[in-house]
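For this view, one protein chain was removed and the others were kept in their places.
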Amino acid sequence: MDKLDKEILKILSQNGRTSFKQISEAVGLTSPAVKTRIEKMEKDNIIKGYSVNLDNKAVGFMVTAFISVAVETAARDEFYSYVQTCPNVIECHGITGHYFALLKVLFKSTMDLDNFLNKIQKFGETSTNIVLSTYKEPHNINLMDEEI
Amino acid sequence: MDKLDKEILKILSQNGRTSFKQISEAVGLTSPAVKTRIEKMEKDNIIKGYSVNLDNKAVGFMVTAFISVAVETAARDEFYSYVQTCPNVIECHGITGHYFALLKVLFKSTMDLDNFLNKIQKFGETSTNIVLSTYKEPHNINLMDEEI
Amino acid sequence: MDKLDKEILKILSQNGRTSFKQISEAVGLTSPAVKTRIEKMEKDNIIKGYSVNLDNKAVGFMVTAFISVAVETAARDEFYSYVQTCPNVIECHGITGHYFALLKVLFKSTMDLDNFLNKIQKFGETSTNIVLSTYKEPHNINLMDEEI
Amino acid sequence: MDKLDKEILKILSQNGRTSFKQISEAVGLTSPAVKTRIEKMEKDNIIKGYSVNLDNKAVGFMVTAFISVAVETAARDEFYSYVQTCPNVIECHGITGHYFALLKVLFKSTMDLDNFLNKIQKFGETSTNIVLSTYKEPHNINLMDEEI
Amino acid sequence: MDKLDKEILKILSQNGRTSFKQISEAVGLTSPAVKTRIEKMEKDNIIKGYSVNLDNKAVGFMVTAFISVAVETAARDEFYSYVQTCPNVIECHGITGHYFALLKVLFKSTMDLDNFLNKIQKFGETSTNIVLSTYKEPHNINLMDEEI
Amino acid sequence: MDKLDKEILKILSQNGRTSFKQISEAVGLTSPAVKTRIEKMEKDNIIKGYSVNLDNKAVGFMVTAFISVAVETAARDEFYSYVQTCPNVIECHGITGHYFALLKVLFKSTMDLDNFLNKIQKFGETSTNIVLSTYKEPHNINLMDEEI
Amino acid sequence: MDKLDKEILKILSQNGRTSFKQISEAVGLTSPAVKTRIEKMEKDNIIKGYSVNLDNKAVGFMVTAFISVAVETAARDEFYSYVQTCPNVIECHGITGHYFALLKVLFKSTMDLDNFLNKIQKFGETSTNIVLSTYKEPHNINLMDEEI
Partner (left out) sequence: MDKLDKEILKILSQNGRTSFKQISEAVGLTSPAVKTRIEKMEKDNIIKGYSVNLDNKAVGFMVTAFISVAVETAARDEFYSYVQTCPNVIECHGITGHYFALLKVLFKSTMDLDNFLNKIQKFGETSTNIVLSTYKEPHNINLMDEEI
């Protein structure tokens, strides 16, 4: 991955729908060269996909929360399946510290979140932090930044 | 926002680069009708942008961590500026619980994370959880799902 | 609910036994108009009832405490029933954070509280905070306040 | 305070607007006797007032939270004044445990709560638990209950 | 219990072996009057006994620790019996907070304490604080002190 | 310190006012021999004094609490002086764990405890556990016990 | 163990491969006298062995972590066996505080650490702290230092 790849990724991070033509003009390559580079990064799994950034509140999900779960050993397999299929879990990691997993979840109301907690707590104890406001929306790291 | 809008958003969530034509075929609208709907959702701020999903490890950022920060009152303004400009902070929320803010950060090594903690801790005490593995990558909620 | 409704609620918050006549004089409506408005707010479930504020110590309940309970999943139904019927639990909420429920309880002595904890702890681990002094008694929010 | 007083308080706890006449019929006393007993309990500060029970969500306050505050010693006086005058604090106690004070607060949105936390955190560190659902609304203890 | 009783208790708190004669001289009563008062306080269970203050390290118990135990409900009765009969537990209380009981224990070595923890932890999780130094030895409150 | 010394200490632990004569009969020594042994143990600081065991509630101190204090470094000297002179602190230790000192305190009411916390918290943050009931009163370890 | 023994141990702490001859020159003894002293310290179990200090990252172990484990009573024996045989556990202690055991572990990647946590958590809940940087490598205390 060279500097041109990074420039391409920076452009796609800012707007994932930028056309090959627009990218080629910005980076000084031909359009097919851009396409080849992008396809290579897709094949190398550097690019895992493209998405649209939604305003969760605007689409009706008023409550964003982070939930730490101390999943009990015997319940791990069932927990993994549940997390994979539950549509409200939009992100899930295994983490260091006292808990086993950290979930990011979206719900229409605190009542829905309460129902979810009732279900998830059968896997182990939880600690829930509701998002009060967002200072910086999720976004890609800028690979062109010299300081990182 | 009707059911057709939700279908469009579902398609864009799965692939943000899907063309108007492909979407129009999938949802049974004309291509200009799809374009109009999408532009309306962009204008209404339902759609905030489009992005590319990177494999952070593949682009050299081996360490993902969540950092809770109990930012001291006097340091709030400086903290906000710092977080906005620091390229390694890829997400930041104000949360309930004992801490004030939750940061998601990316670093090339634990040593770089250590340097960052040295800087961020001047704003208040922190608690750091490193991501050991990711069970579910960040993604959009499926608005077509009946159960959510 | 308009400004007059809010004025009526403010008056009733300060003294729940204020007569329709007294309210009507204060807000500049006829007595039947006040009655109609109050009955509407009762019907709309804005007003859920009227109560008397007791001095708990004066009626013999020397110990007020807040108890957080991490109710285990299997014990939830039994916990709900117990809390509903136990006269010493005067308030109970499902909350975010590490615990599942927050109870406000009244007891005649710390010994009685100790007995209660012995019972409630079969539902899950608890954390108990005894009220040492009360800086602001429970009261209604002032709907006429411009700043809230 | 004898058994008849307790019966009167039970009736007023259930409906604070019950008339002297209705109470007198229920407890088998004359109406003036009921009035005299109630006035005595008011004078003895057993009865501290009468209020109306509002549905906080119905009057626009969607967020109820409990906030623990570890108020720093030097900031105590200022904290007391602030809590007394802040309309959103509807209850405040000094408690045992790690924190100094426990506040019950009402806000129209999580954003308003976030602003409040920004102000209150200048007095000391806080821990915030949002109410997800209420299993038992605040109410008076039943003095006629034999088991308490 | 009057002021003379308090003076007698102060003297006995300082030296539990002070003779009736010495006490009578100090408080200005006859020796039989002192005896009568003390016997009354013993009968009224104000005085529960007399003891000798040992230097625990001098008698071979190098390790003093406070252990908080979150005794599980099912194990309560067995826990009470164990604590009553275990000679190393020299004090045990039911307390508010996260834990159920607080024990004060004495051991000859940290290895002995480790063995004890292995036993006591079958009743529930524990948190152990070892005494590093003692700033104020256990003693009676001075009932003659005007400020307490 | 031999087995006879231990027997004498056991007798004095059970009743600190046992006369030399009674002890001599119990252990099979002459009364002067007992006196000599006790005086030696006093001189060797094995015996630090004699005291009377009071029922704290019976003498008016309804509230017993354990307070952990994270004394700030700059306030240590002032903290030591305060603890030494404050009559309500009946025991104080430096301990391992998160806090610096553990205090055992007696107060007439929770209000008095609240006032004390206001004073002590200027030295650092505190965590307070109130005693709900006492399963085993403070007492000496039995040096004759074979198992300890 | 006299001052000469301490000097010998200091030399061996700095370089465990120093020959008897080099030590004898440094401490002013004959080579056989040094050998005799060292053998005696080996026999007295003061010296438990000799080792080589490796750079864990250089030999491929990128992740060092400390894991606290609240081992459940019933699982203790199995836990001890597991810890003894698991090659990644390079140190294990029983400790005071909330947890039962503290492990120092080495892994090639955070993914391997995650797998290990999945196994170890069947013995009880854990809390994991990853080493971000090392300010002082493990080494022997300097017995010649006057201040310790």
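By letter and in written order, the chains are A, B, C, D, E, F and G; residue numbering begins at 1 in each of them.
The criterion applied here is as follows: a residue touches a chain if its C-beta (ideal position, glycine included) is under 8 Å from a C-beta of that chain, and two chains touch if they have at least 3 such contacts.
Treat the numbers as computed from the prediction; the structure is a model and nothing was measured.
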item: Touching residue (missing chain; options B:8, B:27, B:65 or B:89); value: B:65
item: For chain G, residues in touch with the removed chain; value: 1, 9, 12-17, 44-56, 58-59, 61, 64, 66, 80, 83-84, 87-97, 99, 101-102, 104, 106, 108, 127, 129-143, 145, 147-148
item: In chain E, positions touching the absent partner; value: 110-111, 113-114, 117, 130-133
item: Contact footprint on chain F, counting only the chain that is left out; value: 70, 73-74, 76, 94, 96-98, 100
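Criterion: only the chains that are shown with their structure count from here on.
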item: Contact distance in steps, from chain C to chain G; value: 2
item: CA centroid of chain B to CA centroid of chain G, Å; value: 43
item: Centroid spacing, where centroids are CA-atom means, of chain A and chain F in whole angstrom; value: 58
item: Whole-Å gap between the CA centroids of chain D and chain F; value: 41
item: Interface hub residues of chain F, defined as touching at least two other chains; value: 96-97, 114, 117, 127, 129-133
item: Chain-level touch network, classified as line, ring, star, complete or other; value: other
